[in-house]
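Of the protein chains in this complex, one is absent; all others appear in place.
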Amino acid sequence: MLLALERRAERSTAIGIASPVIAVALTLATVAVLFAIIGKNPIEALDVYFLEPLLDPFSLGEIVVKATPLVMIAIGLSLCYIANVWNIGAEGQFLVGAVAGSWLAVRTNGTDAGYWVLPAMLVLGTLAGALYALIPAICKVRFGASEILTSLMLVYVAYYGMDYLVRGPWRDPKGLNFPTTAPFDPVATLPPLFEGSRVHSGTLIALMVVMLIAVMLGRTIMGFEIRLVGAAPKAAGFSGFNADRLVLFTFAISGALDGLAGIIEVAGPIGYLQPDISPGYGFTAIIVAFLGRLNPIGILIAGFFLALTFIGGENAEIAMKVPLDLTKVFQGILLFYVLACDSMIAYRVRLIRGVRKAVPANA
Amino acid sequence: MKNRIVVVAAAAIFAVAAATLAAPAAEKLKVGFIYLGPVGDFGWTYQHEIGRQNLVKALGDKIDTTYLENVNEGPDSERSIEQLARTGHKLIFTTSFGYMDPTIKVAAKYPKVDFEHATGFKRAANVSTYSGRFYEGRYIQGMIAAKMSKTGVLGYIVSFPIPEVISGINATILGAQTVNPNIKVKIIWVSTWFDPGKEADAAKALADQGADVLMQHTDSPAAMQIAAQRGIYAFGQDSDMIKFGPKSQLTAIIDNWAPYYIQRTNDVLNDSWKSTDTWGGLKSTLVVMAPYTNMPDDVKKLASDTEAAIKAGTLHPFKCPVVDQDGKTVECKGGDHLDDGQILSMNFYVKGVDDKIPGK
Partner (left out) sequence: MLDALGQILGLIFSVNFILTVITASTPLLLAASGELVAERSGVLNLGVEGMMIMGAACGFAAAYVSDSTIVGALCGILAGAAMAAIFAFLTLGLAVNQVATGLALTILGTGLSGLIGAGFVGMRITPAPQLYLPVLTGLPVVGRILFGQDAFVYFSFALIIGIWLFLYRTRSGLILRAVCDNHVSAHALGYPVLKIRMLAVLFGGGCAGLAGAFLPLAYTPFFIPGMTAGRGWIALALVVFASWRPGRLVAGAYLFGAVTFLQLSVQGLGLGIPPQVMSSLPYLATVVVLVLISRTRGASGSAAPASLGVVFVPDR
């Protein structure tokens, strides 16, 4: 090997701060060739992808709207991943939460229900998400079935379940039999925070959740357990921490947050239930969780950053007439560079002169 | 600090002066499109894209078009539509039902922008709706199918139960029943718009169960290919699929959006755009049948005659009495045929379909 990776003695703060900038620069340099081939200006790409969305109030608001469910889901997932519990079913828990909360909205639609409806919807969504997440958790704890598979398969089940409800019994009676519920009453809707923007109180809820989880992880016994089980499972076992209980707990919290995110999304930006309510938030949030290094503040930043790349990508489609596929390539390459730069915080690359050949011990 | 304020104020005054003095150049009309799928889907979105390309060919130097593809029907769509409105697009086409409420919401914020929503039913002063009377084509296909089928069993591949799909099935059966009153249809829901492999599987299943004419309300040529493999017949959908089944395709229903797009864009250019509801069929060429192939001349003649009759208005696929699966006669609100509202919201199978309608 000519290049070898070596762990740094201390994580480099310089790279920690500079890494996003370096990543963006490297991405533009790489994509410059691609852009040149199709006749676009890479500098314009920088402006359109990153600067414009940040400088424009509308786009900024939209980034927040998009980042809200991502952050909420990712923070729950981070709990699971820290404990080495692999919840891949966040998307399904999101949908189930949306469905459960929507049930109340549909039931009380048109009646003169009071302001209790919305909080009740949020509670229902949270509970339903938690219960749905407990299914893979119980399968793992009781039967030893891999939670990766069960949680993922249940995503599809949730999707088809919701599809059935929305196309069937929950259809809007005045909707000409098209597959949506009636628009939610105002008491069942999350109001926007500012005039003219779609930013809604769900964002505040998400921020609160992030703070709560940060406190829990850092300052409670449960949080300590979670971190210990992930880092040193044997030590945790010896300390008397029950691994099974942790699996159930982290899945339940994660599912609860996913469900909450789901009903918030439906009661807020959308305003009714339909077959398509998520562009894959549950899966994108996995990226956010790891980009944020499973750390609450990191997740906030990563969620915002990833949402920025989506909005910026759309900007590029409009302003530069770039096809969606190219924005996906851009996004993928950017993620690679961000992850790589991130890695350089903990490791450094060294040039090794002379190669030492490995000899198997029993040769 | 004071100096800075003076400089900024001066710059601002200059800018305003410059802006008011500069005469606006003859600007191109910006037209935007929101697509549900990728333009390469060879189906629904592909045909809208063809429409857009033809629009550019027709009005090239007067307009500047933009499209956004794979726009999810959830919260993303409202943002995408609004982004087009904010960036100076004065005419925006949103090409899927699920964009209905987002379109209305954005339209309320941008009264000077004109919106065209496909397959929806909500309108506003600046929102029109448009769609195609695909059921007219289905009726003809049903007749052809019944003529060409030896087993008397038709295979229907569909994605999701929406009224347009249901009216398509019904029109097919009604057309088929004029030739063979005992025609049977097998319906398979693949629950996706974008999985050719599943469509192929559904086609194989239908063929295995005795269907010898395949129809589809899904987007890809997979079923056509299976039909070609098995030596049975099939109908293309959205696009002409003859090259995937040169000996199998009988005809296809082609979505022909270009004339509508050109007309509406011209309306905006001429300042004569008004909110309308356009549900065009064979007569207005929004729906076009691919050439009738692989059938004997008498069937060809039957098809063309029926097409002519529908265009002339003398034949309506849903002419009364229409009897539903349970044997009840459906109320006839359109005089001698079901009215548009009933067809648009159709939620029952006609007599002759043995399957149960999903989600009732």
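Chains: A and B, in written order; residue numbering restarts at 1 for each.
The rule we apply is simple: a contact is a pair of C-beta atoms (placed from the backbone, for glycine too) under 8 Å apart; a residue touches a chain by one contact, two chains touch by 3 or more.
Everything quoted here is computed from the prediction, not taken from an experiment.
**Q** One chain isn't shown here. Among A:Leu46, A:Leu131, A:Leu176 or A:Ile287, which residue touches it?
**A** If we include the chain that is not displayed, A:Ile287 is the one touching it.
**Q** Given the contact definition stated above, which residue among B:Phe33, B:Tyr67, B:Phe93 or B:Phe194 touches the chain not shown here?
**A** B:Phe194
**Q** Where does subunit B touch the missing chain, residue by residue?
**A** 38, 40-42, 46, 155, 161, 186-192, 194-202, 204-206, 208-209, 211, 220-222, 225, 239, 243-244, 354-356, 358-359
**Q** Which residues does subunit A use to touch the chain missing from this display?
**A** Within subunit A, the residues touching the omitted chain are 3-7, 139-150, 152-154, 156-157, 160-161, 163-164, 167-168, 283, 286-287, 290-291, 323-333, 335-336, 339-340, 342-344, 346-347, 349, 358-362.
Assume only the chains that are shown with their structure count from here on.
**Q** Calculate how many whole Å lie between the centre of subunit A and the centre of subunit B, each centre taken as the average of the chain's C-alpha atoms.
**A** 34
**Q** What residues on subunit B touch subunit A, complex-wise?
**A** Going by the criterion above, the answer is residues 32, 38, 66-70, 72-76, 78-80, 82-84, 86-87, 97-98, 101, 109, 121, 160-163, 191, 341, 344-347, 358-360.
**Q** What residues of subunit A sit close enough to touch subunit B in their complex?
**A** 58, 62, 65-66, 160, 163-164, 167-169, 171, 176-180, 183, 196, 198, 265, 269-272, 274-279, 311, 314-315, 317-319, 321, 323-324
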